[in-house]
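Removed from the display is one protein chain of the complex; every other protein chain stays in position.
Here is subunit A:
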């Protein structure tokens, strides 16, 4: 049998609309909003012949499918490759690409290390770093939002929180991008990422070793769980790797997208300056509107149904989280960026047992950075066109020229 992108080709039920499209076309990835609208328009679920996969993008069906971990499993990969039929490019993640009961055990250890309490404890050092960064940015006035802010800030705080003793900014940011690009098909974007993978992954894997970490960081907490026998020693390094796969590029994207939102919606920046209590809801709205992780796949582990349509075992279903977050049946005026919307239930952090385990840290980082900015930055203005960087799973900026005007 010939596989398509590492999964078994499927024959769609006649009731399912067929859409001859490519969700991984660089033009779609750079501006996915029209594609998402058409996906929702075409039905509860569509079949995409090019990759022999299904896609969902309406809110309810996307949430239901994405969080149904018993039928739509993660252990067969959350990209197009079916891990049951072939080995992935790196050893599978033992938290992202795994099902219960194995998932329950590792998730527990990670949840504890990344709890709201831990995130709160990190808030002060995050804020101090944000204050320093924003002061330096304001001295320059014109900045490149992606490199100077969105990448600079997480790289200055997160590796330290993990307890890393040495930091390589490029490798840390790019590793996440590689992991996420690998979730797509074997297109030019993925191939370019994979070319860099050996060098970057080698550095990352070495950096996860216990002797490269302090004892008092998040990484130390994971190794302590291994000492307690909750996980095995080898698993601790794998979980620390998950911090670096999912904890850098994602927050980089979240910060870049937040700056994009505020630079394009000055009235909302005014509103945030006037009411710092809106910082947390504002970040949720950034996430809803821009969906830093735009798509993850699930694999049907048995014959099943989606919205009444039969789906065969082994089928890959692209869950367009970004589309669900823009569904007008769920969100009033979804195109509008409204920081007081409080978009509870958005899918930017996923849903269900695989919901982002690092979300408290992400919120703490954004709270620190936006908190420092509203005290110092009067206006955030575009200083050129924003350019998006096509990635098979991440909706991120490549360049964001900005002018920051001090208070």
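In the analysis below, contacts are C-beta pairs under 8 Å (C-beta built on N, C-alpha and C of every residue); 3 or more make two chains touch, one makes a residue touch a chain; residues count from 1.
Just so it is clear, contacts and distances are computed from a predicted model.
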| item | value |
| --- | --- |
| Identity of the absent chain, which is to be given by its UniProt protein name, from "Heme exporter protein C", "Putative tricarboxylic transport membrane protein", "Electron transfer flavoprotein alpha subunit apoprotein" or "2Fe-2S iron-sulfur cluster binding domain-containing protein" | "2Fe-2S iron-sulfur cluster binding domain-containing protein" |
| Selected from A:112, A:168 or A:196 as touching the chain missing from the view | A:112 |
| Full-complex contact with the absent chain, from A:29, A:53, A:130 or A:357 | A:357 |
| Residue among A:15, A:104 or A:132 touching the omitted chain | A:104 |
| Contacts of subunit A with the absent chain, listed as residue ranges | 104, 107-108, 111-112, 114-117, 120, 280, 344-346, 349-357, 359-360, 363 |
